[in-house]
Each structure stands twice: as structure tokens, then as C-alpha cells.
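Here the complex is missing one protein chain, while the rest keep their positions.
Presenting subunit A:
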Amino acid sequence: MLVLAIASMSFVLLIGIGLYWRASPLFETHSLWSLFSGSEWSPASGKFGFYPFIMGTLWVTFIAVVVALPLCLLTAIYLTEYAKSSVRKVILPLVNILAGIPPVIYGVWGIFFVVPIVREYVGPAFTEYSSGYTVLTGGVVLAVMIFPILVSIVSEVLRTIPKELKDASLSLGATKWETIKKVVLKRALPGVFAATVLAISRAFGETVAVLMVCGNVPLAPGSVFDGGYPLPALIANNFGEMMSIPLYDAALMFAALLLFVIIFLFNWGSRIILNRIEHKYSS
């Protein structure tokens, strides 16, 4: 089993090295800094600026979490603290089914449902014109996709909080809502944080559904009503044609490497924060 563990770890390392190796031709002609900060993307003339794609990824993921997290928290609180067990037994499995729907179906749903709403109603309310294919649309579709995993993990976390702890708060004359706000959520914080990290990791990598709805414009989004072009979408969209243009394949490998590093750093950072929270309120 130690061998297996080492194997899986070295697998991660191998992917990283492999990506770096395939991307390395790019580094001969471009400095790392110009790759990160450049915003012009025209492979035919040898210009590879990744800034728009990094921003596209961050925007879509950020919007997804901002939309999904509050809704998931409220849903999980309702299911664990207020709903009758009969209601809970029906809803939780339904939420889990949501997790099993293939991403392409979310993409189609996004095109036929979310895109028109953003184009016709939300967009015009805030800005002059919006095609509907925006980072907001991508974020909303992604939010729906990470909803199940967030709800089920957070519900599980809330359910592990001892009844006696809630009783202690209630017996001091706190209302149920005060108890949830000040005691239950506080105690659940590390768990909620971990669930969010998992959801974000998934959101970073989500490809098909997002590329179908977020416009795929290689420009850094200036507002939520602009289109965006996240890294996974870039790779998936262009993988077929990369052979004809010099350095294109290296650039796509670099995109993959970037995604890899972002997720790696993100998980690493969140582990540190999680440790700190747990340390502070361990009991």
C-alpha cells in the first residue's frame, strides 16, 4: 500500500514534469513574465499572452463560488436543522443526482436557459449590450454544478455537530437561529471551508459546460457581462489544430501546466488555512 501511495504521488509529479517538458520550447523564445502578463493571443504571429485566460478562469470560478456558497449554506442548514426527516430523505438524494448529470447537459441547459436570461433581462439592466455568453453565465452554470457537492458535504458537517452543544446554547435562552448563526456555523467553519476548497478545485477544471456558455473571447473580462476564456476551454477548443502552427502545442501544454500549478498552489494554501482554523477552534 505504501508502494501504491508513492505511485500515486509520483504520478502527480510525472504529470507536472511531462507538462513542463512539452511546454519548454515556449520558454526559449518567451520570458515567463511575458507569458503571464501578455494579453495578446495570436498564435499565428507567435504571440502567446496567457493573462486573459488566467483571468477568465479566476472570474468564472469566483462567480460560481459567490453564487453557490450562500445558497448551499442555507440549503444545508434547512435540511439538517429545520426539515422533517421525510423531506430530507427525498431532497438529499435528488441533490446527489444533480452531481451525476454529465457536464455537457449543464452546458446545453446554460445555452437555452441561462444565456437568454442574461442577454434579455440581467444584462440590459446593468449594461448596454450583452451577448449572454459571459463569465456571469459560466459562473452561474458552474455554481449549479458545484451545488450538490457543497450541499452534501456541508450537510454532513452540520450533522456531526453534537446536539448537546446546540442544547447548551438554547438553554441560555438563545433562539434556534441565534444558535445556528453563532454556534453551529462557527463550529462548522473548518468543514465548510474544506467543502468550498473541494468545490473550487472542481470548478477550476470544469471544461465543457463552461466553454459552451462563457463566450470564449481571449480578452480579460472587465465586468461580469464580458465574455471570458478559461484555461481548460482554451486547451479543449484548440487541441485539434495545434499541429499546424509552431509553438502552439507548447503553448497549450503551458496552459495545462498553469492550470496544474494553480490547482496545486490553491490546495496547498487552503490546507494551511484549514490547519489554522482547526487549530484555533479545536475541541
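Everything below uses one rule, namely that contacts are C-beta pairs under 8 Å (C-beta built on N, C-alpha and C of every residue); 3 or more make two chains touch, one makes a residue touch a chain; residues count from 1.
The working rule: contacts and distances are computed from a predicted model.
*Asks:* The chain dropped from view, which UniProt name applies: "Exonuclease", "Phosphate transport system ATP-binding protein", "Phosphoribosylformylglycinamidine synthase subunit PurS" or "RNA polymerase sigma factor"?
*Replies:* Cross-referencing UniProt, the chain left out corresponds to "Phosphate transport system ATP-binding protein".
*Asks:* Considering the complete complex, identify which of A:Leu71, A:Leu170 or A:Val217 is in touch with the unshown chain.
*Replies:* A:Leu170
*Asks:* To test your reading of the contact rule: which positions on subunit A touch the chain that is missing from view?
*Replies:* Residues of subunit A in contact with the hidden chain: 84-85, 162-176, 178, 182-183, 186-187, 280-283.
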